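Left out: one protein chain. Kept in place: all the others.
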Amino acid sequence: MKRFSLFSVIMCLLLPGQVLASDLTIGFSWNSVTQPLERAWEDYMKSEAEVQGKAAGVNIKWVFNVADGDPSRQANNIEDLITQGVDIVSARAEDAGAINASIRAAKSAGIPFITFDRKSGSVAPTAHVGGDSYDQALTTGRAFADLLGSKGITGKCIELQGALTDINAVQRTKGWAEVVAERSEVSTITQVPTEWNPELFRSGLANALRANPDANCAFIASDFAITAVQAALEEADKWYPSGHPKHFWLATQDVLPGAVPLMEAKYIDVSTSYDAFAHSQEMVRVAIAIHKGQDPGCSADGCLAKGRVVTPATIGTIENLWSKTYN
Amino acid sequence: MNKNILQMQNIKKTYGPINALSNASILLKKGSVVALVGANGAGKSTLMNILGGITTPDDGEVLVNNKKVNFNSPVDAARYGIQFVHQELSIFKTMTVAENIFINQFPTQFGIISKQVIEATTRQLLAELGSNLNPHHYVESLSTGDCQMVVIARAMLGNPKILILDEPTSSLSKYEKEKLNLVIGRLKDAGVAIIYITHFISEIFEVCDSVTVMRNGTTISSQAIHETDNSKIIELMLGDVASIEKKRRKERNKNIFLKVDKLQNENKVKEATFELNKGEILGIWGLLGSGRTELVRSIIGLDGQPKGTILINNHGKLTPISAEYLSGITAYVSEDRRGEGVLLPMSVLKNTALPNLQKVSGNFGMIMLNKARNLATRVIKSLSIKVSNFDQKVGTLSGGNQQKIVFGKWLETEPYLLILDEPTRGLDISAKGEILKIATDLANNGVSILFISSELEELMKISDRYLILSERHVVAELPGDSTQDSLISALSKTVQGSAA
Amino acid sequence: MVNMITSILNFGRIKTKLSPPLLITGLMFFAALIFLFLNSPEFFLLKNIVNIFNQCAVLAILSLGMSTVMIGGGIDLSLPANMALSAIFGSTIMILTGSVALGCLIMLISGVAIGSLNGFAIARLRMIPFVVTLATMTICGGISVWVTNSVSIFNQPEKFFDIFLARVLGLPLSIYILILCLIMTQIAMSFTRFGWMVYAVGTSPAVCRVSRIPVKQVLFSTYVLAGFLAGVSAIVVTARLGSASANIGNDSVILDIVTACVIGGVSIYGGKGRPFGACVGAVLVVILGNILNLLEISFFIGLMLKGFLIIFFVSLDGLLVKQNE
Partner (left out) sequence: MNLDFTLNRALDFAFPIFLVLVSLGFALVEPSFLSLENIFGMLHAMAPIAVISTGMALIVIMGKLDISLGSIALVSMGVSATLLQSGYGFISSSVIALLVGATLGAVNGFIICILKVNPLIATLGTMLTFRGLGNQITDAQVVVLPDGFRALGNFSLGIIYFDTVICLVLLILVHALHRRTKFGKVVTAIGNDETTAERVGLPVTRTIFFSFVIAGMLASIGGFFASAQVGAVTSFLGKGLEFTAVAVVVVGGISLFGGRGSILWGVILGSLTFEVIRSGLNYLGANPYFYQLIGGVVIFIAMYAAAIKTGYSANNS
């Protein structure tokens, strides 16, 4: 037990104590932090808070915690935030269903709740800030269809889906399905769910390729695990840049840092950016507005920052694409 | 041929209060077979453990080839050519004969075991022992006798000067015994000296050159085989019981309580038939390995389903019942007190309540603590158990008091039948007395008792009748007033009988 | 380290009635509270205390179940998966029929059913508890993922939430349910025939066999009881999260349960410990999680801490067992 008293003593020394005395404290609950994307969001939110905060004369403090993909832990974390007495609670939901309870709790405690990036299931938050995943898939899909059309190719595509607990993944599937329905240039020959697990990205795609030798294109629900896709394609001898006869046509989502060089090298044909910077900017704006009791003025779907279509042609020139610049 | 290879002289060894060996000696000549006999608790195994380097003596000396030695480990002993074949065979079922023989001394080249080498050696070794086992058969498919062969072969690998065989035949068939005897003969010729521990007196005359008898940790005789005979040996083993005053009044009502008819349980019990009267103490008399424990366990269905019929006196007429039913009205005091008798880490209260939970619980199976407490107090009082309070952990009690707890918890179930299997093992004199007293009192109150003991004295003290067991058969039945000699001769006769 | 432990042992034996593990747990608890007092006074707001208990309700109920199994000498890794599956079944039925009562009933029934499956395999077929429940865990997980496509089910009838999120005398219902379960389990283990049998079986099946205790039935029923409690926790967790999904049964939960039990003084070697202890253990686990959050210490350090706690307490327990022999 020596060990433990010692432990707590050390902790005491480590701690400056909880600081809550500030104009606006935003408690933010991450479902999990497993990609550069989340880091980028966090950094941009902090920096934006400085900028916009000064402008609006609000001193913004952040309290972040992480639930490591466990919905009940996220519920606990959010309750902790509430009892810590933050002024605004915001969360990236692990589970669209489970977050409802947390929103209820926050509201009953009279604290506004902003869902970030992932929407809640049934209970409406004070506001939602995020990317427009549906639009994202739609724009990419259309651009992809145009591209294939211009090359005179009819795309037989493998769709790699995200985790269906993630509203964004669902929206992207919807968007892509929409495109497939409206355009003759592309069709989905098989769907591979990945649970956002890179190993499934690889094995799923590899199997799908073997099962469907005639496949010539893929719609990747996110390019955070693009190396896994690359591995599978290399295994199938289909990993060649655009222009090469063996080129396998790739449409991805997000343009995350890992994907940028690959698009520059023409392996990825089209994608729509997932604009961490824009999201964070929006997040802070909405938070301040709510804090000041103003209407953030969101659309019915929430305050959505639309992404921009990126292609090897445009990636060099496109303005402030976070994943290009982000460390 | 008559060179002394081993002398162990006035060895002493005490475990806490009990002194296991007070003055033990044994002498072994090259190429001879010495039988080491004695009732259990006589100290045979302790003596052999000392020789095998498993324990060290407190006093006395061990000479190998007339040089004084002291072993601190089996390895030391092995270095002096001493190999110990334990009663429970150290074999590995899922490994082959060859692997089992070489298990702790595989020959390797560059760390690789060559199957050819070990199998060749194994064949040759087994051939020497006159066995034709296949080296790459798995041991789990072998008979006990063959397993024995494997273990002996393993011992031979460390080419021993002295081989200790502890109860080698306890679970062998007649045929296998004969094979073993041949092996022993061959070993003798090879100049190996053998110490042969057994409870089957008959065997001694088949293979041994001399007999060393121990009693209560002392060597009381060492004789050449031709100078002695069955009854002499058994008498020496058991010691002559001075004037035994029967603890019980002579005249008994012959009101039959239980009848066991042709009870058969695999090879544990064979065609056992006997009767037990109400309030009678039936002494079960037989040497270890004669199937005493197996018999009593079988009738209450502790070891699988026995065949044959058990009848109980139901208002004057005998009606057949199941072993389960019988166990429902039986109190069984196991010979393994710590393993099957008491829950060591638990309180006296809980131990005494264990078989009486029905009794101490009320509605919805709620335990009535006061009832449980009363019960515990009753037990403690009636058997005058020395405990501070009934929350004391049984593990902290003396052996005698633990045994009394076992009795007490059973008495509270108001049993009709009481089975006592070596109830006084490891207890001091006074405790022994008390235990016997309790037993007789119970019998006087009409409880029928099956009483197993290796100590003829206490057996004779309280038994009203004797059932003689040998080689898992009920071989005879003697009246309560039979003398020690008649009991011993009965035993040795049957031993002779079975030996022939 | 060793003489530290032995000193604790003696302390535990002579000066107090507490068993050493519980003693250490108590001290940890104390340390934690002092620490919190120093670093976040707001922790001691009644509001937060209530919140803590509300958070640990599910974990505590599961730990109660686990404690009965452990005392009987077994272990049940399938409890969280069982909870998740029961929650999913119950919610589905609830949504189909719109009947809250039926939904809850289904949760309890499926909990018991899965528990009896374990019990049967272990008591009757004499399979290894750890491995059997491991398989059950995988299967339950598989079924939940399969039937839900790992999408969570969240439109249970509002009535359900109204009932189970209701606050009585300012306390959420879940706390009352926890207390009820605690009392019932504690009584069952300490004051009933069943309980005494479980302790005996956990201590020595051989003695029990000779003493005419129905060992198999006893073992079986410990798993059934655990299953039932998993069913109860399914109701609580569904109400709490407002949804049922496959990953409420993820494997970090089982870690928390085992941690709660071992630091609550329940011996994995059977026969020792109290449901109450497990409950305290659960509270401690939640408080630790809380502290880590306050310190913004990563969840992963928390994992390491728990893993360490398990090993520390179990080895301590092993040492005790030796001492007793």
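We just call them A, B and C in the order they show up, numbering each chain from 1.
To be clear about the criterion, contacts are C-beta pairs under 8 Å (C-beta built on N, C-alpha and C of every residue); 3 or more make two chains touch, one makes a residue touch a chain.
Keep in mind that what you see is a predicted model, and the values were worked out from it rather than measured.
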Among the chains presented, those that the missing one touches: A, B, C
Which of A:Ser108, A:Thr154, A:Ser184 or A:Asn207 contacts the chain that the document leaves out: A:Asn207
Given B:Val69, B:Ile113, B:Leu311 or B:Leu478, the one touching the chain that is not displayed: B:Ile113
Hidden-chain contact residue, picked from the options C:Val132, C:Leu173, C:Ala188 or C:Val218: C:Val132
Chain not shown, touching residues in chain B: 74-75, 86, 90-95, 99, 103-104, 106, 108, 111-113
Residues belonging to chain C that touch the chain removed from view: 75, 121, 125-128, 130-132, 134-143, 145-146, 149-150, 251-252, 255, 258, 268-269, 298-304, 306-308, 310-311, 314-315, 318, 322
Interface with the unshown chain - residue positions in chain A: 32-36, 39, 68, 190-193, 197-199, 201-204, 206-208, 210-211, 213, 224-225, 227-228, 230-231, 234-235, 258
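We take it that only the chains that are shown with their structure count from here on.
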Shared interface partners, meaning chains that touch chain B and chain C: none
Inter-chain pair with the most contacting C-beta pairs: A-C
Centre-of-Cα separation between chain C and chain B, whole angstrom: 46
Where chain A and chain B are represented by their mean Cα positions, the distance between them in whole Å: 74
Centroid spacing, where centroids are CA-atom means, of chain A and chain C in whole angstrom: 35
Per-residue multi-chain contacts in chain A, two or more chains: none
Parts of chain C lying in touch with chain B, wherever the complex brings them together: 191-197, 199-200, 203-204, 206-213, 271-272, 324
Of chain B, residues touching chain C in the complex: 302, 327-328, 332, 334, 339-346, 350, 353-355, 357-358, 361, 364-367, 369, 395, 409
Interfacial residue positions of chain A with respect to chain C in the complex: 1-2, 4-5, 7-8, 11-12, 14-15, 17-18, 20, 63-73, 75-77, 79-80, 83-85, 94-98, 100-101, 104, 121-123, 163-165, 195
